[in-house]
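One protein chain is absent from this view; the other protein chains keep their places.
What follows is chain A.
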Amino acid sequence: MSLKKYILDLRKRREKVQQGGGEKAIKKQVAMGKMTARERIKALLDQDSFTEYDLFVEHEARDFGMDKKELHGDGVIIGTGTIYGAPVCIFAQDFTVAGGSLGLMHARKITKIMDHALKMRVPLIGINDSGGARIQEGVNSLAGYGEIFYRNTIASGVIPQISVILGPCAGGAVYSPALTDFVFTVDKISKMFITGPNVIKTVLGEEISMEDLGGARVHAEITGNAHFFANSEAECFEQIKKLMTFIPWNNQEKAKAFPPKPPKFKTPVEDIIPADPREPYDVRDIIKAIVDDSDFFEIQELFAANIVIGFGRMNGQTVGFVANQPLVLAGVLDCDSSDKAARFIRFCDAFNIPIITLEDMPGYLPGIDQEHAGVIRHGAKVLYAYSEATVPKITVILRKAYGGGYIAMNSRHLHADFAFAWPTAEIAVMGPEGAANIIFKKEIEEADDPDAMRQLKVKEYKEKFANPYVAAAKGYIDSVIEPSETRQMLLHALEISGSKVDHRPQKKHGIPPF
């Protein structure tokens, strides 16, 4: 007897399940401008690399007529594949099957692939497109979310976790992405919120569109929940693929090295920065003038743009950049920029990525709103993250380094491995004007012409203290360097710190000012 019958039967079963929610539901999905879950996986992974598991899983719900309902794959696809040859575990919620709603078996499929990712030490990618909890399954559905959050937390810092929001992601469901390392969104497609516009209107009487409440732009620019913003799903997948080239598979490995390339950017770095510390420039131009191939991959470009974070390569090795951005809010540290930088530093530290800090900042942002928003505890996160990090940490002070900001931005005092400064650096307890006003208060007040005296004293202070040499004289700065030497100094510093060992006292975990 031939096996053909069985094989044909298997194929028929596969085909049926792979249709997801069927033609009508797929048409609806396409009409919303969205790809299907299967198309998404195909577009993201290397060609023919996807292997699916749990295709034939069925739900166990019996109440509310669910026993008569067949939900293909229980609304989620799980499997493994590769991106540029690197292995990944992936799940994609299928909105065409019961709105991608999360029931017990749906959650079990997700936790199965999460367990797999953690055990195999490979990155996890989750594509979210779901109406939320499957109400008919009641508390089982909540249990499912909880099991997912638990695994997100346990895997945190062990394997990179990526969330892709390609549809609604509402209520409790938002907390899985929030626990992961990178959240990708697409304009007009991604929607994330705890309570939707309808509930807000009925309960509170406040009216807002879904887009303005929790669209991709809001999360990329205002809330900081999203790390990447794209105009299309195709662009989003390109961003994910590019990110994958910069990060390692797990916390025991380093990111893949690429062939070294000189920067493409030909403007001499010293021509980018105005000498007057009050004049702005785009710090990303400095990064581009330093990194291999001038290829800087920025993260959270729109959120708290007063600090710039992202990946680049130095001699082919991945490096994380943290840079004050004088172009936006003068590059101050505030609640949001502190959060943004601290989280990125912790990611780099967890995944063996050296950190280069470029500093040009006037300090923490003054103001009632900042004080009341908790700039003290948020700002403390930066101190914590830098101090805690044991990866190579290198700082270059480009221009201003005033007050608390100087300490916070990976100073020698937080145990930076190397601290360099350009000759334009002003390392001081505060700006020259402020300092002169306090130190020479009496002289200025008692002078015949207080304004002239103030100018004179500011000038004196500037000449004496607003430079890198006072700090260099104490050994707080290792080297005052010419701007054109920056790349070479950094390359050398990275080479020297390639086998860095920095032990910390045994503890269960620290208690960062969350």
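Observations
The definition used in the following text is that contacts are C-beta pairs under 8 Å (C-beta built on N, C-alpha and C of every residue); 3 or more make two chains touch, one makes a residue touch a chain; residues count from 1.
Going forward, contacts and distances are computed from a predicted model.
Considering only "Secreted protein", "Acetyl-CoA acetyltransferase", "ABC transporter substrate-binding protein" or "Pyruvate carboxylase/pyruvate carboxylase subunit B", the record for the omitted chain gives "Pyruvate carboxylase/pyruvate carboxylase subunit B", by its UniProt protein name.
From the options A:Gly65, A:Gly85, A:Gly205 or A:Pro259, the residue with contact to the unseen chain in the full assembly is A:Gly205. From the options A:Val158, A:Leu179, A:Ile222 or A:Met453, the residue with contact to the chain not on display is A:Ile222. When the full complex is taken into account, the listed residue touching the unshown chain is A:Pro326, out of A:Gly310, A:Pro326 or A:Pro483.
When the omitted chain is restored, the residue from A:His372, A:Lys442 or A:His503 that touches it is A:His372. Although one chain is not shown, part of chain A still touches it, namely residues 203-206, 221-222, 229, 277-280, 301-302, 304-306, 326-332, 336, 362-363, 365-366, 368-369, 372, 430-431, 433-434, 437.
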